[in-house]
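Omission of a single protein chain aside, the complex is shown with its protein chains in their original locations.
Coming up: chain A.
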Amino acid sequence: MEFAELIKTPRADNVVLHRPFHPAVEGTLCLTGHHLIFSSRRRDNAEELWLLHSNIDSIEKRFVGSLGTIVIKCKDLRIIQLDIPGMEECLNIASSIEALSTLDSVTLMYPFFYRPMFEVLEDGWSSFLLEQEFEHLSSMTNEWRLSCVNKDFSVCPSYPPVVIVPKSIDDEALRKVALFRYGGRFPVLSYYHKKNGMAMLRSSQPLTGTNGRRCKEDEKLINATLRSGRRGFVIDTRPLNVAQQARAKGGGFEQEVHYPQWRRIHKYIERFHILQESFIKLVEACNDQSHNMDRWLSKLEASNWLTHIKELLTAACLAAQCIDREGASVLVHGSEGTDSTLQVTSLAQIILDPRCRTIRGFEALVVREWLQAGHPFQQRCAQSAYSNSKQKWEAPVFLLFLECVWQIHRQFPCSFEFNEHFLILLFEHAYASQFGTFLGNNESERAKLKLPQKTMSLWSWVNRPEELSRFQNPIYEANSLVIWPSVAPQSLQLWEGIFLRWNRPSRFLEEAEEERINIIKYNKELQAKVNVLRRQLAEMETDGEVQEEE
């Protein structure tokens, strides 16, 4: 298919662009296969806006006389308005945008066409291999092994080709366990807590069904992670009744009789359309600028967004607590093990593991616990908060995770190597990107699409020193401790950086950020200067002594 077929009017002049907190600008609008480009003609201050079609969540058009207006709502929650003279042009442009922003074939997406203008210093596709992670693990313990049982994705289509499992469990047993777990997602290692040797595992629900089926290999697998005489915790992200109902459909939960060493905890985390609706309601509330203080608070409350944040953080803290404080191993799962499970395991690692609070470590966490672990990004992030179509697979699961990280970051502002912009960047690229990183729903699909060969990795770009500097937290000081956030309502705030990003004047906050950077920079410069002088002085003094001796 040629994109040109979809573009009837590639260019329109005298278009006026409206954005909140910016004066309206007149300029030229161009459509290309993947971008909407607006450039102002003003000589003093030429401005260009490049918008990926895949970033467009919804589009509305209306007419006043022959002047058409298109309102474009983006997946990054920005809203822009374009006034386009000429009814035909406007209609053409609107229908092109609509078609181009809803292409259904992955291979037509921009990442397959994008040619980077920068030199690739390190291929992001091979920056975070599980083998490296295993090497790190091996330096701490030899109780685990790398299994290639899934190398052709036949045991579990949503798992990566290699996984880390207890050493005592062979591949044959893993195959049997896979048959006992939903979608073949048998328990694998998610995190090893060096401090006390406890492990966090993740999986999907066991397929016990109504007749209480059991699987000896499954029991053996998870028991292999326990110290003798110690108990472990199963954190089930569904409420008890949902878990019980799941049995009717062949699913279920670990029953005490078969797992006597495990204590089960149900920590309910909301999923799918409930989250999506909450997301939509919250964004609606944030964009509605007419209401007063009371309406705002009640709408914020009604969206339930912060409730989800609180629940998720609570569950993650609980998992972290079981490991660090109770000295117990933990198995986390919900139904499929691809959403709430990953939220909990990845947040628990942020709390427990200082490595995950570095830029590199956080990237590795996203790769390991989200991309390789088979979170279906393509389904979940197909639409954002402005979509009208009701597809049941969309949900801001990853955004919720990012926001929880932000909440912890806000409470421990010096303990993270990255800043808020880094989290926002990941949010943006999960929904629309020139990079192939977040395409596909799992490693198997990514392999079929040959993404590593055909597209550029986000990490190749972001890990270049000149890009990285934008995402560094100036006041970072490595903190080797476990960080326990508060989950009290008083301690949680709306993430303005995402939800009010386009609706607030940001100048003053940016100036503050700049000032913070300057303070640190100046301090470091002085430190360097003082060190140089100290050295010089010391040299001159010793020289002076030498001279005297002579």
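Here is the rule we use: a residue touches a chain if its C-beta (ideal position, glycine included) is under 8 Å from a C-beta of that chain, and two chains touch if they have at least 3 such contacts; residues count from 1.
Just so we're on the same page, contacts and distances are computed from a predicted model.
*Asks:* Report the protein name recorded by UniProt for the chain absent from the figure; options are "MTMR7 protein", "Growth hormone receptor", "Creatine kinase S-type, mitochondrial" or "AP complex subunit sigma".
*Replies:* "MTMR7 protein"
*Asks:* Could you tell me which of A:Thr107, A:Gln245 or A:Asn523 touches the chain that is not displayed?
*Replies:* Here the residue in touch with the unshown chain is A:Asn523.
*Asks:* For the chain not shown, which residue from A:Asn223, A:Ser387 or A:Asn503 touches it across the whole complex?
*Replies:* Checking the options A:Asn223, A:Ser387 or A:Asn503, the one contacting the hidden chain is A:Asn503.
*Asks:* Touching the absent chain in the whole complex: find that residue among A:Arg175, A:His266, A:Arg355 or A:Arg464.
*Replies:* A:His266
*Asks:* Taking the full complex into account, find the residue in A:Ser168, A:Thr314, A:Thr358 or A:Gln379 that is in contact with the omitted chain.
*Replies:* The one listed residue touching the chain not shown is A:Thr314.
*Asks:* At which residues does chain A meet the chain that is not included here?
*Replies:* 20, 233, 240, 256, 263-267, 286, 289, 291-294, 296-298, 300-301, 304, 306-307, 309-310, 313-314, 317-318, 321-322, 325-326, 410-415, 475, 477-494, 500, 503-505, 508-509, 511-512, 515-516, 519-520, 522-523, 526-527, 529-530, 533-544, 546-547
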